[in-house]
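This view holds just a subset of the chains, kept in their places.
Labels run A and B following the written order; every chain starts at residue 1.
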Amino acid sequence: MAKELRVGLIGCGFMGRTHSNAYRRLNNFFDVEHRPVLKAICDTNEPKARQYAQTWGYERVETDWRNLLTAKDIDLIDICVPNVAHAEIAIAAAQAGKMVCTEKPMAMNAAQAEEMVRAVEMAGVPNMVSFNYRRVPSISLAKQIVDEGRIGRPFHYRALYLQDWTISADVPQGGDALWRLDARVSGSGVTGDLLAHSIDTAMWLNGPIARVMAKAETFVKERKHAVSGQVEPVTIDDACMFLAVFANGSMGTFESTRYARGRKNFNTFELNGADGSLYFDLEEPEYLQFFEYKQKETGKKTASHLTGWRKIHTTNSEHPYMSHYWVPGTCIGYEHTFLNALADFVEGIEKGTPAQPNFRTALQTQRVCDAVIASARRSEWVDTGAE
Amino acid sequence: MAKELRVGLIGCGFMGRTHSNAYRRLNNFFDVEHRPVLKAICDTNEPKARQYAQTWGYERVETDWRNLLTAKDIDLIDICVPNVAHAEIAIAAAQAGKMVCTEKPMAMNAAQAEEMVRAVEMAGVPNMVSFNYRRVPSISLAKQIVDEGRIGRPFHYRALYLQDWTISADVPQGGDALWRLDARVSGSGVTGDLLAHSIDTAMWLNGPIARVMAKAETFVKERKHAVSGQVEPVTIDDACMFLAVFANGSMGTFESTRYARGRKNFNTFELNGADGSLYFDLEEPEYLQFFEYKQKETGKKTASHLTGWRKIHTTNSEHPYMSHYWVPGTCIGYEHTFLNALADFVEGIEKGTPAQPNFRTALQTQRVCDAVIASARRSEWVDTGAE
C-alpha cells in the first residue's frame, strides 16, 4: 500500500505549475512508497486558485496560507510564492511540524535563511530548497564524473546565466507577473534569481566559494510599476558579475544578466581540472561535454591524436534518472528536473537520507549571494563565510 | 463541463506508456473540452496489465481486446500492440463505432492499410496514426516555414534515421521486448519502424514521393529467438537506404539503420530550396536550423556577409505548441510529442477538422514503405502510387 504524501502548495504562479506537475507524475515514473495527494492549493487570488485546482486536481482551495498550518490532512507545505514570503511561511510550517519545500532563492538574505535552518532543524522536519537544475541529468552526471575523480585538481570554474527578456524599457515591474523586477519582493534581481542557481551548482561540483568580488548594474533605471501604475526607480540588479576564489584554491568567474540579446535561458558552466574538463549549457540540456585528458581506469593519458571534447548525449539508461523514462536518444524536458527533485526528496524521506540541497546546504548559497551583493555595493572583496 | 473521452488502450509496451502519459496530462496543458478518462487497459499478459493500471490509473484491466468493442463506456480504442495486429483491431474497432488511434507503422502492408481506411471511412469515426514526430515543435515549425513560402522551389530532401542498438549479435529477436526484430510480427525492420517516420515527415513537408529505388541489408543473419529459444534466421531489414523522386521533381535520399555506432535516435532531415533550407536533428530537438537566402517579407536576398545557418531554439511562445508549456529557453521532451498529437486529435474532434495523419493520409506512407521493400527485393525503381 502506498503511503500518502499530502501536499499543500502555496502560490499559483509559474513555479506552482512546475511543482504541481511533478506531484501528479511522480508515481508514473518512480517506484516509491509515497503517493502525493494534492490536498490544497493556496493563493490570495481565489479565482486563480480555483482555476489551478481544476487544472491540477487539488482537492480544495485556500486563500490564507496559515490555514495549512493547522490542517491535519497536510504533510508537506510547498512554498512557491515570491521570495519576500519564504521565510515567514517556512518557519511557521516547520513549527507546525510540516515538511517544507521552498522555491529558490531560499530567502531575502542570509539572516532569514539562518532562522529558517534553525526552525526546520528544531522541528526535525524534512526540508528542501528547489534548486531544480541539479537534477538535469547532464548536471547530475557532471557531479558523478567529479566524484569518480575524473577531473583531478581543479583550476577554474566559470558560469554564465544569461537571459534577454528585460531589455525593453517598456517592460513594467512588480505585480503578479513581474515581481522579480521589484527588489522589495524579490530581494534582488539576477543575483537571487539566476546566480543563486549558478552558485548552488558551482558549490555542489567544486566545493565552497570562499571570497567574491562583484559588480552589479541596473541598465534601465526606472520602469512603470504594475501595482502603483507609476514610473518608479528600478531597485534590482539587472546584471551582476563576480570573481570568486573557491576554498580549494581554484578561480571562478560568474556572470548573470537579463540583457544578453539572443540568450534565453543560457545557464552554462565549465570546470577545468588537471585530468579533465566539463562543460554544460542548459539551452541544450541533453548534452554534457567532457574532455578526458587522463583516463581514470587505466591511469593513462588519452593518446594525443584522439583527444577532444566529447558531447555525451545523456539519455542512456545508465545516466542519472534516465532509466525512469524512455529509450536512449530520447530527451526529457525542463519539467522533469522538478520531478527528479521530488523523487529524490521522497526517497530521502523513505531512506532517511535527506535530499540535497536542504535548508542548511542552501544557506551557504544564500551567504554567497549576500556576499556578492555586499561586494557589489562596497567594491571590494568579501568573504562568504561559506564553510 | 468537460466531455469525457473514454479510452481503452491495448498494449502494455513502450508505446502504451507514451500514450498513457499523454492522456493523463492533456488537461494540465491544453484547454480543450474533452477530458480523457482511462477506462481500460488491455494486454494478454494480465499481471503486466494490472501493474499498468496501477501506474497509470486505468479503471479496469482486460486481456481480450474484443471486450473493448462491445464496452459501452469506451469511446476511443488506442492500438499500441505490435504491427501484426493493427489492422484486425482497427477494423473491428471502427466497425464497432469507436474512434481509433494506432501506433505506426499503420499496418503490415498497404493492402491492410487500405482495408483500414475503408473501415474507418465507412464507420465515419475519427482516426489517427501516431506519427508523433510531426509534433516536435521544431518539425511543426519546419512545416510552418514551408507553408509560409520561405523555401521556394525545392531541389533536395535528405533524411537519416540512425540507431545502433542491434549491432551485437547477442541481442535476441522476438518476444515482448524485441518483436521489432521479427518480421512476422513487425512486417519489416527499419523500414516500418524508422523509415516510416522519415517518409511521413518528408511527404508532409515536401509532398508525395513518386518513385523509389532501395537497397536493404541484414547484417546479422541469425539470432536466438526469444520465444522458440532457437537460433533462427533474421527476417527483417537491419538497414535500408533508398533514392527517391518527389512528385514536385525534387530528389530525395533516405537511409535508416540500427548499426550506426554512436547514433541513438538520430532522425534528421534537410530540405534545400531555391530561397532557403532547413535542417533538423531529433537528438537535439530544441533546434531547427534555417538558412534564409531570400527574405519573404522584403523579397530581398540576405546580404551576403550576413548569410548563415541559423539555429532557432524553438522554445518561444510563438513556436508551435510552446505557449502551452513553460518559458522561452526551457525545453520540452520526447513525451510531449504524444501529448501534442493527442491535443490535436481532440481539437480535431471538437472543431470537426480531423487531425493528421489520419488513416487515409498514413496509407500513402504505407504505400511508399511497400514500394521501398519491393524495390529492395527487385533491385529496380518502383512507383509508389502515392498521390
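Please note the rule applied: contacts are C-beta pairs under 8 Å (C-beta built on N, C-alpha and C of every residue); 3 or more make two chains touch, one makes a residue touch a chain.
Owing to the predicted nature of the structure, the values given are computational and were not obtained by experimental measurement.
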### Query
How many copies make up the whole complex, given 2 shown?
4
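Just so we're on the same page, only the chains that are shown with their structure count from here on.
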### Task
Over in the complex, which subunit A residues touch subunit B? Could you list them?
14, 18, 20-21, 24-25, 27-28, 55-56, 163, 165, 263-266, 282-287, 313, 315-316, 325-336
